[in-house]
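One chain of protein is taken out of this complex; the other chains stay put.
Naming follows writing order (A, B and C), and every chain is counted from residue 1.
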Amino acid sequence: MQGLTFDIAHMLAGSLVLVSFMQLYQDRLSALLNMFALHAFVLAASVAWQAYAQDAPHLYITALIALVFKAIIIPLALRRIVIRLGIHREIENVFGVGLAMLLGIGLVALSMVVMLRVTSGADPLAREDLAFALSVVLLGLLMMVTRRNAVSQVVGFMSLENGLVLAATGAKGMPLVVEISIAFSVLIAFIVIGIFLFRIRERFDTVDVQAMDRFRGEKR
Amino acid sequence: MTIDALSGVLLIPALSAGLLAALPGYRLTSRLNVLAAFLTFATAVSLFIVEPTSGRYLLVDDLNKVFIVLTTFVAFTTSAFSASYIGHEIEIGRLKLGHVRFYHAMYQVLMFAMNLALVANNIGLMWVAIELATLTTVLMVGIYRTHEALEAAWKYFILGSIGIALALFGTILVYMAAQPVIGEGPDAMVWTILMTRAAQFDPDLLNVAFVFLLLGYGTKVGLAPLHAWLPDAHAEGPTPISAVLSGLLLNVALYALLRFKMLLALNPASIAPGPLMVTMGLISAVFAAFMLYRRRDIKRMFAYSSIEHMGIIVFAFGMGGPLANFAGLLHMTMHSLTKSAIFFAVGHIAQVKGTQKIADISGLTVTHPVLGWGLVLGVVAIAGLPPMGIFMSEFLVVSSTFARAPFLVVILVIAILVALGGLFIKLNTIAFGEPRGSTAPVEASYVPMFAHLAIVFAAGIYMPPALVTGFQNVARLLG
Amino acid sequence: MAVITDFAQQSAQMLLVLLMAPLLTGFVRKVKARLLSRQGPPLLQPYRDLIRLLRKDVVLANNASWLFRVIPYLVFAATWVAVSLVPTFRSGLLFSWTADLIAIIAVLGSARFFLALAGMDAGTSFGGIGSSREVMIASLAEPAMLMIVFAIALIAGSTQLSTMSAFMNSADVGLRVSLGLALIALIIVAVAENARIPVDNPATHLELTMVHEAMVLEYSGRHLALIELAASLKLLLYVSLIACLFAPWGISPAIAAPTLLLVGAAAYIGKIAALGFLLAVFETSIAKMRVFRVPEFLGAALMLALLATLLRFVSRSF
Partner (left out) sequence: MISYALFGVLALVAIAPIAVALSASPNAISVVYGACLIVTLILFLLALETLFSHPAASTVTLPLGLPWLGAHFRIDPLSAFFLVTVNLGGAAASLFALGYGRHEEAPQRVLPFFPVYLAAMNLVVLADDAFTFLVSWEFMSLSSWALVIANHRVQENMRAGYVYLLMASFGTLTLLLAFGLLGGGDGAYAFDAIRAAHPEIGTAALVLILALIGAGSKAGLVPLHAWLPLAHPAAPSHVSALMSGVMTKVAVYGFIRITFDLLGSPQWWWSLVVLGVGGVTAVMGVLYALMQSDLKRVLAYSTIENIGLIFASLGLALAFKAYGMDAAAALALTAALLHVFNHALFKSLLFFGAGSVRAATGTRDMEQLGGLIHRMPQTAFVFLVGCTAISALPPLNGFVSEWLSFQAILLSPQLPSWGLKLMVPAVGALLALSAALAGACFVRAFGITFLGRPRSSAAETAQETDTNSLAAMYALAAACLIAGVLPGLFIDTLAPVVQQLTGGRLPVQTGAEWMSIVPIAESRSSYTGMLVFAFMFITGMITAFAIHRLASDKIRRGPAWGCGYPDASPLTQYSASSFAQPIRRVFGSLVFRAREIGEMPPPGSSAPAKLTVQVRDLIWDALYAPIATAVGFIAVRLNYLQFLTIRSYLTLVFAALVILLMVLATWP
């Protein structure tokens, strides 16, 4: 049985990484948001499985939070924003998808190397999970770096947080304070970002970060 | 949670935050703000008289006592400064009353968050507190709603939340390292317990954790190349917030970093955190020193000088050893006091001259002698010239580490020299020369500024033995 | 008793040099004239000039200051003191330890310092020319002279002229390269210091070519007399310096019988005459050089002297 739980957890975590790659692949905002929803959904699934595997019921809450907030509410809200701003089919990659993918693969490899150096003191499940979580975090960062558009940066940021959640749930018996704080921070993050998006719109009529860079404190 | 001084430094700001959010007007609220800050400071001082026992959630030891008292003190003086500053802002209509109410509430929330971060006995709690502090300052930086302010806040928010994420990941990793040894559950996140068992943790996991923590909290400390938010946040926010950012928030983040450094220091098998910190510190110091030369905005210039000094401090702690650690602590204290004093002066200067452009300010010692000489004094102190306190810390840093790492120290010395050049080339035009700009008298409270400078001056000449022993204990703690 | 004789001899020396100086000048002039197959002024002409000048009134330039009137006496006194400290017929005079050779050079230096100032006092351009060229020459001649002193002092193991001449008189001098170099350098310096051809022409009356003469152009009457006398004293000083260092034969020791003293005096006069003759020959056989060739001329002296010193440092045997 242990083997099976391990494999399923492994599979879920791995598929999270896969979805991150798919996110990286998208070049339209609407499609990207769908992918993010999927991302959050997979996360919820893996968290739930962890809850079952470690029979830690409080993790179900986390799963629920992930499902409700990240897989449903946030994507919908972001979609509305995107449509209101009329930027839902923007193409705003900094450089080609192929290169982004290559970098992503490199990052995954790096995180594997780093994590597998960890002596087997920590249990294998945790180790594998950590490796995947790290890859998800790095991929999220990569996305923020390679996208010009503020919304997609937010998305990248949140998939990064998904990676964190994955790591946190992978850690056996990590107290509730963490999940709550995550939810808390995500909530704050969303609110603040929302505020900023609106303000930004009314000031700049675009959410392109480069546009804001035209109004720098110090002119060159 | 029992009601003692420890919880007091948390409760007073929290309650007053709620109160201030409820009250209208600004005359009363600003005074209340000062009062609350003072009460917090008094409570913090009482920590030295009666030391409460550290519980499961809150801890107090020599290390954070120093930080708490410093934080609450600067917070108190800054609130006094902000009372006069905000008054002027409202008169010229740059801020609306609603904003002020929000501002005061947020100020107390910020105090609460920082104190929590300092007294938290739990790495998770500490993380939460620091995030709270960050988000509060984000809101306060954006309070002017000019597009520069918004852009600064946005930049701060994005980079800050990346820092948040990385720090959280590091925290989780630390838990993962502790959990096999200590066992599942909250115990594996409690400082006091972690410290006792650190030797058995998995070193590789700790290494990875430290990298993330260094980058995560390092973003808040403002180490290059993670510094990008800092100059703009200082330049565009209200000046009291610039003072708090430079004087306090950077320290709080640094405090977190130090805690984890101590943790790693207890684990012989893990990598020495020193080299990483020394590298980051040197990069920051050199980079910031050169950035001073092209500055046109006075507040942004001093923000970069903060980066430089953070670099020096991190370098000192990275080198380690009783002398260097002592120097690092001293330097941190002196820098907080001096830099906030400078920002007090700069705030009034910008208000009376109606600009932050260095090019439009000249001959201050003629038009506003007190402000002008105050600024000169502050710059002299921040440039590390005697008899001010920073000279002592720089003396200790350089002289105690030169024998160990000559080349690194030479780089540091060059950075110090370049920074001095940058600061004074600007000061020459700001404080001296033919006066330019408005010569209207300022209605300003000079007390906070000169109080800080007086302390810095005194510390450069005489340090009370109690303080010294305290610092020395901490230095020994830091290994 | 001994003190009294010593004092007598010291003052005798002072009077002797004072009396001989114009004679030497006149002698050199006479020989030069003869070499140019001219009749030339009589030997005693310089004395006559001096007396005539002393009788004349002084005509001061309108702008001349008190300093201008003090300087002639200063210059004369300094030169006289300097020359009376050089052993002529007897070494180890009463006050010989007052100043060693370095100090003597320096005393002459102060004389020159004030003379150059005098040149600038009247506020004319000629004085300026004279002073600026004079100090330029001095700025090379003085170090050269000091190097010469070093070279010889390192051989003699002293800068005290009496000791030096006594050593040069003794057997253990031998023939040395550094001494030769020093001698050549010393001659060059002497020529330059005394404003002789080829560096300067004491007899010129064309302002633009003058150095020393341009400097004292504004002086007249008794002032001029003192300056002239100081100049001849200086010439005598250098000649007797060369004599007592490189031809120390016959100089009587400190405690000596009168006969020895007479021998010394006779030898001295002979040496002076010979050297004066050589100077005259040298001057007539060479043409004056442009002002800006002078530095090279003196630079050569400096280099020679430095070389001599270096040789002494490198090994005792040179």
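The criterion applied here is as follows: a residue touches a chain if its C-beta (ideal position, glycine included) is under 8 Å from a C-beta of that chain, and two chains touch if they have at least 3 such contacts.
Note that the structure is predicted; figures quoted are calculated from it, not measured.
Novice: Which displayed chains does the hidden chain touch?
Specialist: A, B, C
Novice: Out of C:40, C:198 or C:221, point to the residue that touches the absent chain in the complete complex.
Specialist: Going through C:40, C:198 or C:221 one by one, C:221 is the residue touching the chain not shown.
Novice: Considering the whole complex, which of B:57, B:102 or B:391 touches the chain not shown?
Specialist: Once the missing chain is taken into account, the touching residue is B:391.
Novice: Considering the whole complex, not just the chains shown, which residues of subunit B touch the missing one?
Specialist: Listed in rising order, the touching residues are 154-155, 158-159, 162, 166, 207-208, 211-212, 214-215, 219, 225-226, 228-229, 231, 271, 276, 287, 290-294, 321, 323, 365, 380, 383, 385-387, 391-392, 395-396, 398-404, 409-410, 413, 416-418, 420-422, 424-425, 428, 432-434, 460-463, 465, 468, 472.
Novice: State which residues belonging to subunit C touch the missing partner chain.
Specialist: Residues touching the hidden chain, for subunit C, are 54-63, 65-67, 73-74, 76-78, 80-81, 95, 97-100, 102-103, 106-107, 109-110, 112-113, 116-117, 119-129, 131-133, 135-136, 138-143, 146-147, 150, 153-154, 157-160, 163, 207, 217-218, 221-222, 226, 291-292, 295, 302, 306, 309-310, 312-314.
Novice: Of the residues in subunit A, which ones touch the absent chain?
Specialist: Counting over the whole complex, subunit A touches the hidden chain at residues 94, 107, 110-111, 113-114, 117, 138, 141-142, 144-145, 147-148, 153, 209-210, 212-213, 216, 218, 220.
Throughout what follows, only the chains that are shown with their structure count from here on.
Novice: Report the chain whose mean Cα position is at the greatest distance from that of subunit B.
Specialist: Centre of mass proxy via C-alpha means gives C as farthest from subunit B.
Novice: Using mean CA coordinates as chain centres, what's the subunit A-subunit B distance in Å?
Specialist: 31
Novice: Which positions in subunit A are in touch with at least two other chains?
Specialist: None at all.
Novice: Counting only residues that touch at least two other chains, what does the list for subunit B look like?
Specialist: Residues of subunit B touching two or more partner chains: there are none.
Novice: Under the touch definition given earlier, write down the residues of subunit B that touch subunit A in their complex.
Specialist: So the residues of subunit B in touch with subunit A come to 122, 124-125, 127-128, 131, 135, 138-139, 145, 147-148, 150-154, 157-158, 161-162, 164-165, 168-169, 172-173, 175-177, 179-180, 184-186, 188-189, 202, 204-205, 208, 231-232, 235-236, 295-297, 300.
Novice: Touching residues of subunit A toward subunit B in the complex: what are they?
Specialist: 114-115, 117-119, 121-123, 126, 130, 133-134, 137, 141, 144, 153, 157, 160-161, 163-164, 167-168, 170-175, 177-178, 181-182, 184-185, 188-189, 192-193, 196, 199-200, 203-204, 212-213, 215-218
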